[in-house]
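One structure, pasted below without further comment.
After this line comes subunit A, so read on.
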Amino acid sequence: MPGDETAEQLLPLLVIIPIFAAAVLIAVGQRLPGRLVGAVTLIVVGLVGVGDTAALIITWHRRIVSWLGGWRPGRGGSGVGIAFQADQLSAGLILLAAGLMIVALAFSWHYFQTPGSHFHALMLFFLAGMTGFALAGDIFTMFVFFELMGVAAYALTGLKVEDPSAVQGAINFGIVNSVAAYLSLIGIGMVYARTGELNLAELSRSLAGDHSPFVVIAFVLLCIGFLVKAAVVPFHFWLDDAHAVAPTPVCVLFSGVMVELGLYGVLRVYQVSFADTAVADGIGRLLLVLGIATAAVGAVMCLLQRHLKRLLAYSTIAHMGMFLVALSTGDPESLAGIMLFVLGHAAVKGALFLCAGILLDRFGSIDEFTLWGAGRRLRGWDGIGVRSIFGLAALGLAGLPPFAAGLGKSLAETAMSEAGAGWGPAFMIIVSALTGGAVLRVWLRVVVGAGSEPEGIEAEGMSGDEEQMEVDVGEDIPNRMIISAGVLVAIGCGLGLVPSISAGVTAAAARFLDTHGYVAAVLHGRIGYPRAAAPAPPGWDLHGLLLSGLTMAAACAVAALAVLRPRLPGGQRPSRVVRTPVRLLRRMHSGRVGDYVVWLLIGVGVTAAMLAPG
Partner candidate 1 sequence: MIIVITVLLTVVLIGAAVVVFTRRPARQAVTLGSYGVLLSVLFVAVQAPDVALSQLAVGTAVVPLMVMLAVRKISALRRSGREDR
Partner candidate 2 sequence: MSRRVRMILLVVGLLGAVTVLAVGVSGLPAFGGHHHPYRDLAVAASLRHATANVVSAVNFDQRALDTFGEETILVASVAGVAALLRPVRRERRRRRPDVPVMDSTRLLTAVFFPVTLLIGIDVMAHGAITPGGGFQGGVVLATGIHLLYVGGRYRLLERMRPLPLFEITEAAGLVIFIAIGAAGLAVAGHVFTNILPQGQLGRLISSGTVVLLSGAVGMAVVSSVVILLAGFLDQALALEEVPDTDQDSDGAEEAAR
């Protein structure tokens, strides 16, 4: 165990090392061969991953608080410097980001033939932005790293310069996220004007007990940027456009960790600074209503998509809805379940995106109908690999027992039913079944080739045929692509089996909700955790297994119904009562940035109305 000071001193290096490496790559990248640039990037991200793991191990026993430049606050308790704070949740998130990036870089080893190291430098900037955002203990520093994450993500989204398909997905993503960041900055200005402080712990002290409507408005404006990044309805429109055009390895990071960081931002700001204010009595209602709306829109749109990447993007939106609903109860058990669910979802969703990328590079299209029966045309080990990984990941997403996503879902379900939300488990099962069913439907049609050859069924929505191959792999799919997808599925399954993970997650949840512990650690240096009974690691119980089995059955039913619908009597035309709302929902996702900004404005009003006291 390193001395108690070294961890504090080295914590900021987790942000500085990737930026240093990116700067060096920009300077000399043109002259280095592509293979060396990729290797250097992988080594640097690996180094950051090792640092994150060390931070996670240390935060198992105490928090790490690092005041930049030695500007520790004086006796009066309010300082001028910036604080970094790492506890188990933030260390786990940055480790997840580094791990997903290692797999994404391994998958895209020879992706961009163009000279220069822009892709790798931007990925390192993206990692530094995510790490800095998760560690920041200062609302303006969170804004700066939110912008760094954004700028790197806009460039990575639009990187396929040759791609004739929906390249304006990057501009929608850029404009909507920037508008949200500026509204957050207005919120930061308001909080600063009222309290004269920017540090989260200091804000917690000066906002304690403040029940004026101002606090509610400041919280809403401050969290708009994070809610947009978390793709919560009505701010979610940019996510599917960005996924439709972004290269596959970037999509893995978007759905795996960037969207979850938005949710982390909301929770951290609320839990530390606004937990003892007028926001506290409205937050449960807000998360519940936004969660249900997000899950509903995500699940329905997920069933309507034929473009694989957009389908997976809507599945991520549906899962964000489930996370919000489970977190609305506000007790540690549901937070622990959601943490495990996020880890499992990131691994399994990443594997699905990689499989979609493999199909795109092998067959030149990512459209469900064009790829009908494509899985069978894959020969030998490639075919077996893709078919099994795609199937396992689809089942894992729907909550197959050994997978971490399934365990997280069942923990959240039991927590919600104990917290009095009896309808909770039913809601989670329905949404998981719908999204899992959609992905299983794709598995049946694309990989197994079930159902009739779809000719002439010109379903609406964006077809995936325009999408251009990212790298032409020809007949033989490179092994590194299949291995990286397999590794992600294995991680998704492993996380669910290792008991110490679920024990750590339960402890992390309790420590995240401990506001006084955070303030004492940051301001007064008391970084130890309060003595808490070592909780028995929650695992699979009969109740959980039963619910998971029910979810699996429902998901398979949805998939089978969707595939066999044309043959069923009268199954051709869905009834009018279904078609009109679906058409309305489809027209709302217009792909036009002006509409998205209008929805964002309406969202600001709706969020404030829901949080308004009384």
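Criterion applied: all candidates are chains of the complex that A comes from, given by their letters.
In the analysis below, a contact is a pair of C-beta atoms (placed from the backbone, for glycine too) under 8 Å apart; a residue touches a chain by one contact, two chains touch by 3 or more; residues count from 1.
Just so it is clear, the model here is predicted, and its values are computed rather than measured.
Colleague: Consider subunit A on its own, then decide which of 1 or 2 touches it in this complex.
Modeller: Of all the numbered candidates, the touching one is 2.
Colleague: For a test of understanding, state which residues of subunit A touch candidate 2 in their complex under the given definition.
Modeller: 5, 9, 12-13, 16, 19-20, 22-24, 26-27, 30, 66-71, 78-82, 114-116, 118-119, 121-122, 125, 128, 132, 140-141, 144-145, 147-148, 151-152, 154-155, 158-159, 161-162, 186, 190, 192-194, 196-198, 212-215, 217-218, 220-221, 587-588, 590, 592, 594-595, 598-602, 604-606, 608-609
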